[in-house]
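Here it is, the structure, as structure tokens.
Here the complex is missing one protein chain, while the rest keep their positions.
Letters A, B and C mark the chains in the order given here, with residues in each chain numbered from 1 onward.
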Amino acid sequence: MKALVYQGPGKKALEEQPIPQIREPSDAIVRINKTTICGTDLHILKGDVPTCALGRVLGHEGVGMIDKVGAGVTGFRPGDHVLISCISACGKCEYCRRGMYSHCSTGGWILGNQIDGTQAEYVRIPHADTSLYAAPADADEKALVMLSGILPTGFECGVLNGKVQPGSTVAIVGAGPIGLAALLTAQMTNGRGVDTAIEAVGVPASFITCEDIVAPGGTIANVGVHGVKVDLHLERLWSQNITITTRLVDTVTTPMLLKTVQAHKIDPQRLITHRFKLNDILDADDTFGRTAETRALKVIIAA
Amino acid sequence: MKALVYQGPGKKALEEQPIPQIREPSDAIVRINKTTICGTDLHILKGDVPTCALGRVLGHEGVGMIDKVGAGVTGFRPGDHVLISCISACGKCEYCRRGMYSHCSTGGWILGNQIDGTQAEYVRIPHADTSLYAAPADADEKALVMLSGILPTGFECGVLNGKVQPGSTVAIVGAGPIGLAALLTAQMTNGRGVDTAIEAVGVPASFITCEDIVAPGGTIANVGVHGVKVDLHLERLWSQNITITTRLVDTVTTPMLLKTVQAHKIDPQRLITHRFKLNDILDADDTFGRTAETRALKVIIAA
Amino acid sequence: MKALVYQGPGKKALEEQPIPQIREPSDAIVRINKTTICGTDLHILKGDVPTCALGRVLGHEGVGMIDKVGAGVTGFRPGDHVLISCISACGKCEYCRRGMYSHCSTGGWILGNQIDGTQAEYVRIPHADTSLYAAPADADEKALVMLSGILPTGFECGVLNGKVQPGSTVAIVGAGPIGLAALLTAQMTNGRGVDTAIEAVGVPASFITCEDIVAPGGTIANVGVHGVKVDLHLERLWSQNITITTRLVDTVTTPMLLKTVQAHKIDPQRLITHRFKLNDILDADDTFGRTAETRALKVIIAA
Partner (left out) sequence: MKALVYQGPGKKALEEQPIPQIREPSDAIVRINKTTICGTDLHILKGDVPTCALGRVLGHEGVGMIDKVGAGVTGFRPGDHVLISCISACGKCEYCRRGMYSHCSTGGWILGNQIDGTQAEYVRIPHADTSLYAAPADADEKALVMLSGILPTGFECGVLNGKVQPGSTVAIVGAGPIGLAALLTAQMTNGRGVDTAIEAVGVPASFITCEDIVAPGGTIANVGVHGVKVDLHLERLWSQNITITTRLVDTVTTPMLLKTVQAHKIDPQRLITHRFKLNDILDADDTFGRTAETRALKVIIAA
């Protein structure tokens, strides 16, 4: 099969690879119909993710059709149309039972990182019963792919962790230097600060902005992937009754988000700016990597 | 009346002062029977608390007898035996309605800071109905004084904010360099980390220790008063699903803690190591300030 | 002034009454601009509410202008445009501190019940600081009146108590016998039952319907005012992990709902079907009382 393979920092190639096979009773093999590219894929290509070995098939988001299942899989059978979660979860370990699938002792974010991923014609999904979701009969595959990672990430790490409530003031800090300046000069909320500041970049400057604008009793919800430490101004914040949260998405809200998308309360396709075929995935990577220029948000890669 | 007065960094004196009078309809004047000294009083004396002006009567904890009440006070009358909360709360502003009394728009931590405090024979308590608590008939005054500030602080900022649950692993980081070293070398929790790390000192080293020992999904509850910023290692913690909280005590749990003390489930007198008379409050300050030597925890100052 | 006065079961009259005066330091006198009629006003007229004495001015919803304030009122002054909460709250008692204003020891639902109400030219509001809300500068008075009682009742007693979540299945049982029959025959949720069943009538049949349709793990949120007991089928429900809640509205969500209405997320004027002048309030009562015929939902009564 064709697959996008990581060959070390800065290097990747669309290669021919063997089709993956069932290894554990809880595995499923999924034939990929649609996949996408995530910001963390760029981190891997920069060499920032040491757990990702050379030769790894990239990608952790996707929608497809079940090809084969292991003997222990009870919830799916070949031919089922499924959504792949970016987080694999055994459903049995202490973390899974607490709903913290991101830290599953034999799962978590392993697809396209510690095991081969979804930017390929086929993928092996461990713990299939608790890592796949049945696609509704009338679902749009492009919308579904947004449910693999980006939608639960924004909702769980930003909205839920940020304790966003009806009526609360929310700032999403992720607009680059100009946006930050705008935000700082906007005299938002009459100097009272925001109830929720969502850090959506992963750099010290935006986190510091969050510290500056959060109201007493407010929450800073970190979504960004950070490469360096930040200054936490406890000399001012110790008495401000604030909460700071970090989170690798758990995808526990995927079933609810799926219902919400099906009920047309959210339209995740609005995030999709570009479309490619798997054969052209290197172009897709290039487009997604030069977002300042291409204004790419999410790209769809079809089989 | 006699009162301990702040006279600038490093200077304080037991002076004669006029007895405070009712200023607002919601005020009460309380004759102090017992008070104590808090670590923040030492901060004031070091000049670290700019809101505290020269000439201020210090102290924000105490138990006493109502002497006079304003026309708007409905819950107390002269002669009532009362516990003074270190936090004054109007009960009306947005913060008070959210239970965040610490940030009351006309209250908060003002006693012995922005208005005259409790290390005196009498004190004026604003918002008396919502800043005083009726002392139970058979209550021990020394135990009650511990409810003015230290007990709700530990409970609200440490236990509640730290989400301590039955069965959770908790580390209280406040043991000085040797303690920290011990903690780090103890291979606590088999390397998994603690569910709750309570920072109880207010220095960068102990906060960093909390960052090092908190488990995925865990909480760092800051209790310490910090004077400088700390390093927050988001490059490691962004994916660890942790929560960091800060809090100036709200004293919302005082009624519950009062019941718990009366039910003999907690014995707060065990925190009391030394006893003085108000006339000897300078000695009390000295004893409390040299805790490494005197091993003082909480001192009681009786009228 | 003109006021609608209760004169015993089945009897009421628009009478001339003295303008109310300040009695307690926390009182305010409000000149009513708009008021409305509630289903509980009909209960009073039927003689179902023994706490409501003869001669009582009816009504517990309204919007108006502050005329006078007592010495202890700090949040409002004459001329302020205000929303009146149907629930009066002292903000000091144990129930108020728990956010359960409906059971305030010196308040709760007293307006138009235990003290004179809002279907008049003026009304005395006790505990004004914690029972009135500032009307936003550009607010529509008709929308505001819906915030006095009906909107927080639906939200608190139905939505919040019913734990309604994104994605949950909700049945509002209040459609009369035909509606109930339809509901029962609709094979809703494929026999699994609803996550939330809201009882919105106050009769045994609709409560029983809720028992029949609630899913395992679901909630029955009672909103209706009941006159007789109902059968609770514990022989079936004991193992179904359900929750049943009752609630007299606390109006704790009024500030949030006010923001939500101002942000045009809810348009409460859609509930208003008829408009009258205070002089014609008996006609308004008649229209509201014959709702099956007039299809009245909420009526607005302007000064």
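Assume contacts are C-beta pairs under 8 Å (C-beta built on N, C-alpha and C of every residue); 3 or more make two chains touch, one makes a residue touch a chain.
All of these numbers come straight from a predicted model, not from anything done at the bench.
S.K.: Among C:Q17, C:T245 or C:Q269, which one touches the chain that has been omitted from the display?
M.R.: Only one listed residue reaches the unshown chain, and that is C:T245.
S.K.: Taking the full complex into account, find the residue in C:R98, C:K265 or C:R295 that is in contact with the omitted chain.
M.R.: Counting the whole complex, the residue in contact with the absent chain is C:R98.
S.K.: May I ask which residue of A:K2, A:H43 or A:K92 touches the chain that does not appear here?
M.R.: Residue touching the chain left out of view: A:K92.
S.K.: What residues on subunit A make contact with the chain left out of this view?
M.R.: Those residues of subunit A that touch the unshown chain are 25-26, 71-72, 74-75, 90-92, 94, 96-97, 106, 129-130, 252, 255.
S.K.: Considering the whole complex rather than only what is displayed, give the residues of subunit C touching the chain that is not shown.
M.R.: Listed in rising order, the touching residues are 95, 98, 100, 102-103, 202, 207, 216-217, 222, 224-235, 237-248, 250.
S.K.: Just the residue numbers, please: which parts of subunit B touch the chain that's not shown?
M.R.: Subunit B touches the chain not shown through residues 165-167, 255-257, 259-260, 263, 265.
Following the convention adopted for this analysis, only the chains that are shown with their structure count from here on.
S.K.: So, what's the distance in Å between the C-alpha centres of subunit C and subunit A?
M.R.: One centre to the other, that is 44 Å.
S.K.: Just how far, in Å, is the C-alpha centre of subunit C from the one of subunit B?
M.R.: One centre to the other, that is 41 Å.
S.K.: Can you list the subunit B residues in contact with two or more other chains?
M.R.: none
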